[in-house]
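The structure appears right after this line, and notes come after that.
Every protein chain except one is present and positioned as in the full complex.
As written, the chain order gives the labels A and B, with residue 1 at the start of each chain.
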Amino acid sequence: MNRSTYILTAIVVLLFIVSWTLKAVSLSGEVDDNITRGFLITISAFLTLAIFSFLYKDNPFYKFAEHLFVGVSAAFWMCQGFWSTLVGNLFPRLSEGLSNFFMVPYQYSPYNITYWIPVILGLLLLMRLSSKAGWLSRWPLAFIVGTTAGLNFIRYLRSDFVVQVSSTFVPLLGNESHPWTGIGDFFSHLSLSASGQFMMILANWIIFLGVICGLIYFFFSKEHKGVFGFASRIGIWVLMITFGASFGYTVMGRISLLVGRLTFLFRDWLEIIS
Amino acid sequence: MKRLVPLTITFIVGFVLIFSVFLPPAEGLDQTFTLYFDIIAVFAFFLGGGNLMRVHINKLRRQKKDWGFSVVTIAGFLFMLAAGLFKIGNPGDIATAVDTQGSLFKTVFDYVINPLQSTMYSLLAFFVASASYRAFRAKNREATLLLIAAFVILLGRTPFGMMVTGWIPDSFSIFQIPNLAIWIMNSPNLAGQRAIIIGIGLGVISMSLRLILGVERSYLGDDNA
Partner (left out) sequence: MPNIGVSISLLVIFGGLAWLLIRSISGREVDRRIIFVFIFVAVAAPLLFPITFQEKATSIVRDLFDRIEELPEGSHVLISFDFDPAMAPEVQPMANAISRHCLDKGHRVIFMSLWATGQSLMTTTLTNVILPEFPEKVDGRDYVNIGFKAGNEGVLNVIVSDFKKMFPTNVNGVPLDSMEIFEGIESCADLDFIVALGGGRPGPKEWVLFVGDPADVPIGVGVAAVVAPQLYPYYPQQVIGILGGIKGAAEYESELTHRRERFADMETPGLHMMGPQTLAHLVIMSFIIIGNIAFFRKKRSGSDSR
């Protein structure tokens, strides 16, 4: 670290203390409680600004916040996993003593001994940290891979293939609730309502042809030329509109997060909005 | 031993889970295997934490570049681990939830993890804006289609869209931007997403089969022993 970094750090520490003091004074309630809350809100604001500082350029404050996040998050997931699943699901099946210690109801079953299997597999997974016995972690990995493959096979087949394909075969001239009422009504209502027959029919055609053309675009075993190439081209257009819609939604999502952070800074920290 | 055992495990587990759908008596076994899977998932969390510590302790020991920040990671990790495992400041007893309001664990979540994670992702708002200015060009027909769809959605998902096109009569209300946005989402977007979903679905199905039958072995690494 060079001299300017030390000076900047000192200024930030000073600002932190000033902010903490002002925040604690501005809060209503018990003094001790205010000091703690003032500290917590200030640290939260400091970390927010530390991350935002990356927008100017990479700097030690950003790195500090980033490294802190990685460490704290890893421990967070470990603790949640330990208390929710090991204490909640494993210990009550392994031992009555452990269940009593953690104050969770013991679940007796003559097959409880089989719950040593995931314990052993879990411990073998940790062998990955060892350079010599690392290969043993393949066994639990194989269990994880097998479970995921077995679970996904049927579910994707049913929900993402069969149901999606059947939902694509939609009536192309009206449907049961809004049957075709003749050419006279066709263009009279260009709306999303049920009476807007043109839009409904157009939507159904786009869904039917769009899915087929989209799939043709993804089919690379046949050269994309002639009728097949034309369909593939339509497929690209449909996909481009899809990506445009996704882009619009992505912008919306990211802006919402920024609104959330600025709301925190303005309302909870600076108290300039209500 | 190094390959046969894992391949057998994958085959048995995958086979049981698929056939339990068709064979109700095997449903119990299916649930038990899944419960094992859930328990092993926690050990995966431990593995992640352990690996993180290994990397940063090594960095610290060898005093590599920016080793000082590794101290921050290790200290943050140990602090949070202690707060969670010993339930420091938890107002209840040992059975009470680890993140009960008022506990040190929940306090660190609220005032450290929460601002850090949400701010990190909110940075993307700035980068999306920058990319919009620099890279989002109507260079050809496809890019123009993408751009038009994005515009309609961006306008249609805010009240401004209705302010601008609210005057259009009901008979032609499809041309009101919010309605056009809804129509894009329900028709071309749905068609495109469905094509992607069906494609991914087929990929998942075939990959699952390859894994269960032992055709796909890349997850075992390239050790031929």
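Throughout what follows, a contact is a pair of C-beta atoms (placed from the backbone, for glycine too) under 8 Å apart; a residue touches a chain by one contact, two chains touch by 3 or more.
All values derive from a computational prediction rather than experimental measurement.
Shown chains touched by the hidden one, complex as a whole: A, B. Among the residues B:N58, B:S132 or B:S206, only B:S132 touches the chain that is left out of the figure.
Among B:L47, B:A83, B:L154 or B:I174, the one in contact with the hidden chain is B:L154.
On the side of chain B, touch with the chain left out of the figure occurs at residues 27, 30-31, 34-35, 37-39, 41-42, 45, 92, 95-97, 99-101, 106, 109-110, 113-115, 117-118, 120-121, 125-126, 128-130, 132-138, 147, 150-151, 154-155, 157-160, 178, 182, 185-186, 189-190, 193-194, 196-197.
In the full complex, chain A touches the omitted chain through residues 55-56, 76-77, 80-81, 84-85, 88-89, 92, 102-105, 107, 147, 151-152, 155-156, 158-160, 163-164, 167, 242, 245-246, 249-253, 255-263, 266, 272-273.
What we mean here is this: only the chains that are shown with their structure count from here on.
The residues of chain A lying in touch with chain B in their complex are 40-41, 43-45, 47-48, 51-52, 54-55, 63-86, 89-90, 101-104, 114-115, 117-119, 121-123, 125-126, 128-129, 135, 138-154, 156-157, 159-161, 164-165, 167-168, 188-193, 196, 199, 202-203, 206-207, 209-211, 213-215, 217-218, 235-252, 254-255, 257-258, 260-261, 264.
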